[in-house]
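The structure is given below, and queries will be raised subsequently.
All protein chains but one are shown in place.
Chain nomenclature is as follows: A and B, assigned in order of appearance, with residue numbering initiated at 1 for each chain independently.
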Amino acid sequence: MSTADPVTPVLTKRWLSPNSWRLSVYEQLEGYTAVKKALSKPPEQIVALVKDAGLRGRGGAGFPAGVKWSFMPQNEEKRHYLVINADEGEPGTCKDIPLMMADPHSLIEGCVIAAYAMRSHHCFIYVRGEVLHCIRRLHAAVREAYDAGYLGKDILGSGFDLDITVHAGAGAYICGEETALLDSLEGRRGQPRLKPPFPAAAGLYAAPTTVNNVETIATVPFIVNGGSDWFREMGTEKSPGPKIFSISGHVERPGQYEAPLGTTLRELLELAGGMKDGVPLKFWTPGGSSTPMFTAEHLDVPLDFEGAAEAGSMLGTTAVMVFNETVSVPWAVMKWTQFYEHESCGKCTPCREGTYWLAQVLERMVEGKGTEEDIDTLLDVCDNILGRSFCALGDGAVSPITSGIQYFRDEFLALCETNKSKQSESALVGAQA
Amino acid sequence: MTMAPEETETEVPEGHVKLIVDGEEVIAPKGELLIRTAERLGTVIPRFCDHPLLDPAGACRQCLVEVEMGGRPMPKPQASCTMTVADGMVVKTQRTSPVADKAQQGVMELLLINHPLDCPVCDKGGECPLQNQAMAHGRASSRFVDTKRTFPKPLPISSQVLLDRERCVLCQRCTRFSAQIAGDPFIELLERGVHQQVGTAETAAVFSGTPAPEPSDMASKTSSGAPFQSYFSGNTIQICPVGALTSAAYRFRSRPFDLVSSPSVCEHCSSGCAERTDFRRGKVMRRLAGDDPDVNEEWICDKGRFAFRYAAASDRIRKPLVRDAKTGELVETSWTEALRVAADALSKARDARGAAVLTGGRLTVEDAYAYSKFARIALRTNDIDFRARAHSAEELDFLAGVVGTTPDHVSFAAIERAPTVLCVAIEPEDEAPIVFLRLRKAALKHSTKVVHVGQWTTSSVRKTNGELLACEPGGEAAALDGIAQHAKDLDAGLAEAGAVILLGERAAEVVGLFSAVQRLAERTGAKVAWIPRRAGERGALEAGAAPTLLPGGAAVSDADARAALESAWRLDAGVLPSSPGRDTTGILWAAATGDLDALVVGGIDPDDLPDPALARKALAAAGFVLSMEMRPSAVTEHADVVLPIATVDEKSGRFLNWEGRPRPFTVTLEGTNALPDCRVLDTLAVEMDADLFTQTPQASFADFERAVSAGRSVVRETNGSGTAEHSRPHAGESNGNGKLKLATWRQLIDEGSLQAGEPHLAGTARTAVVRLSAATARDHGIEPGEHATVSTERGELTLPAEIADLPDGVVWVPARSPVSIRTALGVGHGGAVSLSGGTA
Partner (left out) sequence: MTEVQDSVFDADIHAKAKEIISRYPQSRSALLPMLHLVQSVQGHVSQEGIAFCGKHLDLTDAEVSAVATFYTMYKRKPCGEHLLSVCTNTLCAAMGGDAIYRKLQEHLGAEGKPLGHEATAGTPGEPGSITLEHAECLAACDLAPVLQVNYEFYDNQTEQSAVELVDALQRGEKPAPTRGAPLTDLKSAELQLAGFFPEDAERFAADVDGPSAATETLRGAALAQERGWVAPPMREENA
């Protein structure tokens, strides 16, 4: 168990330095030292190191990165590709964009190391299109890295070649799903692909491909420099390392707090100065809207992959959205459902039609035109979507609804027509939306 | 220690696995999809996106089942259309799993929330997979009480396909078919999420709120702005599991339960596709693709699907016509009278300078055989030719070797399996569309190398991932001879087992090509398949409707073969004519110059012939012309007697497809009183004191088989016969003073007489253009998109110019544009032409 300090700035440490995005600043702050080390070792050793460190994917699913890397073929019969998933769009999630804005070179250095470990010579950074400043910084950083010999042919005299292409998306949440991202990167509609084949066998251009999250890859240079034992000094046995917790909503000091995995909301709230204006906590998400919501009951749930799951949710992206008592749960659930409806790719029936239906029922309920049967219908439609959709978007779409009804059924009942007379004057945000 | 095995384990054959489906142990081939395994056991799992011939999509989620692997249940229900069998797998379908059953009911309910309840007016009603499966696997009633998504409807996505987006369940069968099978992505998925819809670039605008384009502008276009023409779009209507895609020609015409269905065979090209003809009250309402894995799988081209209305044309000839000597008009008369007039005239001609037979390319084996026997017995001549197109003596020699070959030689399956296919003088998409689909499948699924000897990178080349071996028109033989030296890869590929050379009808226009093909085949071991363009050609060849060949392929000059045939036909010895007859051009030349007194003409369009002018002259000059026709034509204009004959729907018979595979069919429309050619000829022969024994197609075929086996009993002479040469200009080609060479072939959809009366089909015909290289255009001052004029001393043709990768000094024009290039210019493939810019 971690004995680390409450906040452990690793990825976020350089952010405090003026012009932290510039190569010169990065180099002054141990930048590009890890890559030198890594390029002097055999690729398998890097994969083993990342495995030993227990680094788990920071994009939400938490799959061990080293294991994922080891799925890549050892041969180079086909070109290998490394693709960085920088399509940050999960509601509440806001860690990768500030990371790339503040410290783009840490991602680039991580890319060089990861690409070397997986024998890839072309890396794509797929950034969502709406974050122009971030894209701009990445372009500038890639340019600087080429000029300094950290990218291109024979990097630092190692004989290893790598090109990085920064690719702007065009507005589609589903492209955060790795196979949809690959289709999008191939110039297609971003709809998820059938698996198998998995990307490591047939990914981008049907060639072996690994897709990793920004934060995951940006962590790699530190593991190379610090070693796996050092990394494991933070976090928990199964969820080691530091993690950027993005705290937003009704807290005094929202922001990015890099703390060891396993930190609880109670601890995070202390860091963030507590609930805004002292208004009590009502509900929160541990890692974005697709992770079932928690309540004040869950203040002491350790926020690591296991802890969140045991408590009935998921760690997700550690996007901690905090809502106080002024917010109507049915309204919040309706808003999220409208989001999933808007972002459903349309490929499979349950997600496409289900989110359309759920949104209408919720909209009707929030207008006060719901019935008690609607609640049962909502839950049953959720049951018909969960685990029946093509990809995880459908599963994520039902999380707010099922968890919202689980913890706040009374609020849904209060919106039903039959209960209107009993309804007290509500002052909840959005309750009259 | 007693450890006797209680039961012997079921043997699992190599390449198979053992699994349990609904409690039943089953052996399945590796790679089989669960949905098929269940189907073999008699359990139909409901599905929409799944189609056996399309790559799995897993999109509709209707086919969910529960799966256990290695004793552990998978956490979620799995799509049985994407999961393959595995050893030790335990599968529970809706029959035994409440989870699967609920999942299926749940998906069905979701599919229906936005589906309109317009089944009573929907074309698909009564034959709708959604309707049927909703009854079998859906909830009794919907819980959906909110607002359904609506769309304006219907949108025309081509001139023959209409799209109703409200009914669409987004299974993507149509878009996947278009992209994967046809290679024509003219429709695509548009928009996202619940707004997702099938459409064209033009229909996309309809949803976005920008001013809706005119319906006529919604049909798919290519990026150059030209209408997107797919020859296969009709298949999307058939595989649509709901009523979202409907046929402009069939829409609102009938109800499935009012229709009688009859298996049929397509009469258009030499593939011989299995079809299903649906009719109501004596009228064919639609044609659908039949399922024949050996031939057309489940696809047909749009010509095969939509071009059947000629049979119901108002100008059908139903009664015999005889030309009135006084008025010069054709007048209806009785069969007795017409047959008498024809028999008298033909007998007289036979006994004078002779009568000859031109059968045309659309006959069944039975009908072609009747013409063949009629010529030999009633007219006592070998002057008969089925080739109503450019032809050569060299071709006839080659064809003698084609007779009798079966699918064991080269088949559709052999094309699919071939390591290399060389296409010579054939544009598969235009001339044999189902062969094209197999070539594409071979290229995509089995990485078959497809090489096209031709003039430019046509869509057939592109969509078969093919290579072009470019040559000048007429230079194909030299190109083949050069392969050994200049295309060593190809040469090696052709030497691999299973390599195939496909040869089209255009080969007859290239001097020396047949022998070049044979040289190449002999040297490499590649098998050669002759793929004529028309449905009746291969059968007519087999039936001996050729000047040098008897039924079954023996040479007319072979005395033993003649004797055997005389015996089979119960004729006196030595009565069969022994000298080779005239070919089509020879017959026309003789008729035009007074060397023949009469012509018996089947379904022929003079404009298809190498020299239409000569044909018209011959028809005019012949003392007597008997036309056997369905509708008035250029031949009936000159005919002295017209005898009406049955369409394919009205008779039985068989085509022999290019593989040599019999494609039999029965009568679809009973009781029309229309007579097949064989019956008419049989009666006519009786009037001339000859017995054909072809009263019915069945009798004709039995007699044909007797004749063929008689021929087989004799040792065949090596066939070096050659047609009787007569003094005549070579194939009517005027070489003019042109400096450019013409490449040409017929596009699939054009002015052919069997495509009459179907404007929706005609709407998808490819635009006629002049294709030429950029340099040729520049040299002649022609701007792309502007008009170019191709001319000979005979005449000229003006069409829009399009740049393509042709050799310099070559122009390509479709053989019908819509006027026949033979009629307009008097030249064919390889002919010399002149070129100028603009309208001359």
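In this section, a residue touches a chain if its C-beta (ideal position, glycine included) is under 8 Å from a C-beta of that chain, and two chains touch if they have at least 3 such contacts.
Fair warning: this is a prediction, and the values are worked out from it, not measured in the lab.
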From A:D96, A:E267, A:D304 or A:D395, residue that would touch the chain that is not displayed: A:D96
Which residue of A:A259, A:M275 or A:C348 touches the chain not shown here: A:A259
Touching the absent chain when the full complex is considered, from B:P56, B:G623, B:P784 or B:G837: B:P784
Contact residue for the chain not shown (choose from A:H122, A:H298, A:R364 or A:R388): A:H122
Contact footprint on chain B, counting only the chain that is left out: 185-192, 199-202, 204-205, 207-210, 220-225, 228, 774, 784, 803
Absent chain, residues of chain A that touch it: 4-10, 12-13, 15-16, 19-21, 79, 88-94, 96-98, 101-102, 122, 128-133, 135-137, 139-140, 165-173, 184-190, 205, 225-227, 229-230, 233-234, 242, 244-250, 253-259, 271-272, 289, 319, 321, 323, 327, 332, 335-336, 339, 342-343, 345, 429-430, 433
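Heads up, the rule we're going with is that only the chains that are shown with their structure count from here on.
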Contact footprint of chain B on chain A as seen in their complex: 172, 189, 194, 341-350, 352-357, 360-361, 364, 377, 380-381, 383-384, 387-390
Residue ranges of chain B in contact with chain A within the complex: 56-62, 64, 75-77, 82, 102-103, 106-107, 109-111, 113-114, 143-144, 146-147, 149, 169-170, 189, 191-196
